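One chain of protein is taken out of this complex; the other chains stay put.
Each chain gets a letter, A, B and C, in the order it is written, and its residues are counted from 1.
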Amino acid sequence: MTIEELSDIQEQEQARQQKLANRIYCCTAAGCVSCGADRVRQSLHAEVKKAGLQEQVEVCGSGCMGLCSQGPLVRSAADDALYGHVSPEEAAALVSGNPVDRQLLAGKRIDTTAPFFALQHKIVLANSGVMDPEILNDYIAVGGYQALAHAVTELSPPEVIEEIKQSGLRGRGGAGYPTGLKWELVAKQSSQIKYVVCNADEGDPGAFMDRSVLEGDPHRVLEGMALAGYAVGAQQGYIYVRGEYGLAIQRLQTAIKQAERADLLGNRVLGTGFQFRVDLRIGAGAFVCGEETALIASIEGKRGQPRQRPPYPPESGLWERPTLINNVETFANIPPIIAKGGEWFASIGTAGSKGTKVFALAGKIVNTGLIEAPMGASLRTIIFDIGGGIPDGGRFKAAQTGGPSGGCIPEQFLDVPVDYESLAKIGSIMGSGGLIVMDESSDMVDVARFFMEFCMDESCGKCIPCRVGTVQMHDILARMTRGEGTPADLDMLEQLCTLLRETSLCGLGQTAPNPVLSTLRFFRHEYDAKLAASRGGAQ
Amino acid sequence: MATTTPSKPSKAADTARDNRAKLLERAMSRHSYSGDALIEVLHTAQELYGFLTPDLLKSIARKLRLPPSRVLGVATFYHFFSLEPKGEHSYIVCLGTACYVKGALGLLETLERRCAKAGRTSPDGKVSVNSARCIGACGLAPAVIRDGEIVGRLTPRQVTEDLDRIGVK
Amino acid sequence: MDSLIKKPRLATVWLGGCSGCHMSFLDLDERLIDLHQMAELCASPLTDYKDFPEVDVTLVEGAVANEEHLEHIRHIRKHTKLLISFGDCAVTGNVTALRNMFGVEEVLDRAYRETSTQVIGIPRGNHAVPKLLDRVRPVHEVVKVDYFLQGCPPSADKIYSFLMDLLAGRQPKVEERRFG
Partner (left out) sequence: MSVKTLTIDGKMVTGIAGETIFNVAWNSGVRIPRLCHVGGVSDVGACRLCLVEIEGQKKLMASCMTNVEEGMVVRTNTERLQSHRRLILELLFAERNHICAVCVMNGQCELQDMAEELGMDHVRMRYLFPKLEVDTSHERFGLDHNRCILCTRCVRVCDEVEGAHTWDLKGRGVNSLIIADLGEPWGQSDTCTSCGKCVQVCPTGALFSKGRTVGEMRKDRRFLKYIVTAREKHQWIR
């Protein structure tokens, strides 16, 4: 495919879609599939056939539409209506163009002017619900691969990097390192061989942002990686994706094949001299592989154990070559930045944190699902306006961000803007975007114990502080929750927090104390109450 | 070390077995028998055979020219790989935070009490119990993957009834 | 002023251990006389006592292995000013704690059933065998400990210099803080 052909396909596909009487998008993300979206889709196909509308009405899949708690979700393009809890029996009414039939579905229609939709700002998830992730032409129709075409023909690699730097984009994997600077570092290396790695080993419990992006818009990630490859001078990319993400793996495999066949990846990208291939590497169930040096070890077929940095991967990474590692959401932000310019992106968000952030809302919240909000939106907006607040008349107690490396944010900080700096200031982190809401029924010591158990199970075992420290901290927390803790235990717990933070080899161990530290900071009275009620140390 | 070998093959299974060996060989050759591809090869082997036997690991080590201890080291580092045969039925309890907040531990406890500890198979080979970090069905919390299918909003009581139904003692 | 003139009162106790630390204590030999001039040995397995008296310093040999030990050490802690974990069993659990890898039942079976030749079964009745704790613990896991004297056993020299410092009111310098 050449650049001209790309534009032709875009126009043709757009025209084709416009000629249709309706296009019905059926959510095919794991959340909806798990509550029967496949049956709804089959039923829709059957109804189209039955009505003989194959030429006029098209049924296709779509990425995550966000409101997972109301799945299966179906969107009808003709009247731009979204329906929730759709059952296969309702397919006929959806397919029919008859306004009266539509009335039958009124109860299932979701108000898309509600705050859940109105307050979101979609960049990463912009294509979810408007294209089928399994069809390349769909992606091209919404402007896909235009950014890549623009870059490889009109921009030099340093200009691409300049655009990214100007956008102010920071890594969405958790630490928030400026993406442009990282790219520049890799670009500067003189090595002939470099790699681009997409970290899709999303492992925080309660986080499913990256999975939704991979399932809903795989080509966008590929395009972002190709842009990175062009900018830093790499010809090979790897996507390291969790083995548990079967659907995402399948979609990526399809997308890579489609892109290779269309010369959007491969030896002559868009007919130019730029080469870029992407291969998948399937993770095998080790959270620590989200840490970049462990991820590298894993791609090399080894035990996923981290090593000391420096050297950092941009200098010496995969097979000791310069390696650029970004996560899924970071790559997904690249095509729109190149298409619309860094300045446009920088106009969204706060001074230090630009753009939007995707969050997976879960726990004691009405609208469980996937949302995207501009950086700087307050927790209150996200939880109460977009998220719909606490169900069953419950009272908000804390929000947990950043997974096992993050912290619990109490009520008094609900108005803090959600950006990298502000969250760090109150002892949590942005993390990859899991946001778990807890109500009064949550026992915060037990929450800390839960995360410590997670870290203990996921510790690779290489360094002593993390390997044994997590076990001891879990032991202390478990005893406390059972009412067997002592003041000496609490003292030891705090000492171990410091030890792990300062001496662990990698990020997993260094941040493992965070849930303990933040609950100690804001909910110390719960620890004290447990000690007071405790029977004492012996027996 | 799991010393269990798959049950005695029938004739039909024999040909299937040959095919499996061929498919595994093809996966290794696709990666030019490179040691770097160990994890991909183990994935394929487990897909084909269900679990990784010592013989299987030994032959992979030989083909990829790797020390056997490294192959076992990798196979046991990642939780995805199983060195024991799987049970007739499988339950994977999601322990993601959303499911945890909504009581996933109660489900796991029930399964562990009736069948086997997470990561193991009940002694009668009936049920394998596992836990997962997050299966991404947070909207359906607490969720379990039962024989490959996601079942949401489960209670310990439903799990008990389910186990009774499939004849777990 | 009276208490200043009085010699400090010393006790030694023997919990779950092999008495090797006490043997090492006896290895002080002629230095026992020096010790006697510095302190009054009020209670020890070497002397006969009914109730544990009020003392200044107690050396505790052995780990806390059964309910009798537990009761005893809690009582002692209330009646001594300074409590010293004396030897590795008291400090770490050591050999006494080797049973922690097995369950109590397994241990009792081994001792009273499998390897017993005369009376098979656990002796019952009054104080026949104090109930074993689920887990042998080092002394400091149960009560506050002021000093730790390692060694299996601590050498007589180490005991001597430690006690001489302590009884003279100096901060004891333990030259060799070595387990084993």
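In this text, contacts are C-beta pairs under 8 Å (C-beta built on N, C-alpha and C of every residue); 3 or more make two chains touch, one makes a residue touch a chain.
All values reported here derive from a predicted model rather than from experimental measurement.
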Which of the displayed chains are touched by the chain that has been omitted?
A, B, C
By the document's definition of touch, the residue of A:Ala78, A:Leu181, A:Ala351 or A:Ala488 touching the omitted chain is A:Ala488
Going by the contact rule already stated, which one of A:Glu223, A:Asp385, A:Glu458 or A:Glu526 would touch the omitted chain in the full complex?
A:Glu458
In chain B, positions touching the absent partner
1, 54, 57-58, 61, 67-73, 76-77
Which chain A residues would touch the chain omitted from the figure, given the whole complex?
286, 303, 307-308, 456-465, 467-472, 475-476, 488, 492, 495-496, 499, 502-505
Which parts of chain C face the unshown chain closely enough to count as touching?
85, 88, 91-95, 97-98, 100-102, 135, 138, 140-141, 145, 148, 150, 152, 174, 176-180
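Everything below uses one rule, namely that only the chains that are shown with their structure count from here on.
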Can you compute the centre-to-centre distance for chain A and chain C, using the mean CA position of each chain? Integer Å is fine.
59
Need the CA-centroid distance for the pair chain A / chain B, whole Å please.
26
Show me the residue ranges of chain A that touch chain B in the complex, using the header's touch definition.
30-31, 33-35, 68-69, 71, 203-208, 211-212, 243-245, 281-287, 298-305, 360, 362-364, 368-369, 400, 403, 434, 436, 438, 442, 450, 454, 460
In the complex formed with chain A, which residues of chain B make contact?
34-40, 42-43, 70, 73-74, 77-81, 95-98, 100-102, 132-141, 143, 150, 152
